[in-house]
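Provided herewith is a single structure, encoded as structure tokens, for subsequent inquiry.
The complex appears here without one of its protein chains, the remainder shown in place.
This part shows chain A:
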Amino acid sequence: MKQSQFNVPKTRVCMEEEGLINQKLPKELLLRIFSYLDVPALCRCAQVSKPWNLLALDGSNWQKIDLFNFQTDIEGAVVENIARRSGGFLKKLSLRGCQSVGDNAMKTFSEQCPNIEVLNLEECKQITDATCISLSRNGRKLQRLDLASCSNITDESLKALSEGCPNLTHINISWCDNISEKGVGLLARGCPKLRHFIAKGRMFIDNDSVIHLANQCPLLEVVNFNYAAALTDEAIQRLAQNCLNIHYLCISGCPNLTDATLLALAQYCHKLTTFEAAGCSQFTDNGFQALARNCHYLEKMDLEDCVLITDNTLTYLAAGCPRLEQLTLSHCELITDDGIRQLGMAPCAAEHLTVLELDNCPLITDASLEHLVSCHNLQRIELYDCQLITRAGIRRLRNHLPNISVHAYFAPMTPPPPVGGSRQRYCRCCVIL
């Protein structure tokens, strides 16, 4: 029914020279309407008629493009076409996962679109230094660049970026195998406005590069050094001293760091909200005592595998961090019910605490779960491999917090038999009688 209603005016429109809608609406309005459409819809509109084709492919509609949904279908020619069409309008482009895009296409792109601000090239494995060099030549406005998993990128790229893109604020060079600490130093020198620096998963980050970063980029806010195993206290101390605005710090997988790191952070970085330190096995209660006393804004903490911490850490956190939302204590084998009790009584517990991960804490018993009953916001609790936890304990917790999802290695409960399926035992007349 709906379709037939729709079809009648449409056929009439087609018969006329120019569509009715084009007469009634000025081009500006049509453009405005098109600006709300997504990529497939725009492409479809472009096939309707010549005027629509012009309007739909107008550069103003193509300011932000995300091609993630097409990934491998995107080839160099597509990017070149887009660049030609949108020209100076294009500000944001995401080519995440588009593995067939190569240097040539990116070269044309950087020449055609000088106003690009945000560019995501994650997993474009074919691009090399040539792309970054042409970007640095043309894209002075570039602010955010994501080069994660581009394995052909080397120090040359970072050097070029540091020369040509002084406005860079965000950079992601995670999993780039061929970058060395030298490149990071060069980048830091050229881009003093850097606020986000993300370098996950590689060994190239060492003390020198971090000290360079700390000296040159005082505005750093988000720093991620996941698995930079060579880092020592000295680097983080310098970072803490120079970059007072840091609110996100990830130093997971840096086993050489000790309490000195925590003390430095506590002294300088009071704005810290997210702190990830999985696998930093030398951290002890003393460090966390200082941290909890000074960083009151902490919201997320990942302390997986910090094997030395005990219930005292939990006591300090409970007292000092009223905004705590997520706490990961996986593999912290010294944690007992007492620590959880402290956490359960803390001010953060009742309002903020939403996620608590306690997997592989062998000393935790059902008593812990009872201490957590007062955490009304708790949505998820992980209890994998806590062998003293029983089904009964989990059931009791569920009774108090019905919306919580509890993760443990118990076989899932058999769902209750469907109510509608069971027939009444007596017929209606018998019930009346």
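Methods note: contacts are C-beta pairs under 8 Å (C-beta built on N, C-alpha and C of every residue); 3 or more make two chains touch, one makes a residue touch a chain; residues count from 1.
Criterion: contacts and distances are computed from a predicted model.
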Name per UniProt, for the chain absent here [options: "Mediator of RNA polymerase II transcription subunit 20", "Ras-related protein", "Protein prenyltransferase alpha subunit repeat-containing protein 1" or "Rab effector Noc2"]: "Protein prenyltransferase alpha subunit repeat-containing protein 1"
Hidden partner chain, touching residue among A:78, A:219, A:260 or A:308: A:78
Residues of chain A in contact with the chain not shown: 39-40, 43-44, 67-75, 77-78, 96-97, 99, 122-123, 383-387, 389-390, 405-412, 414-415
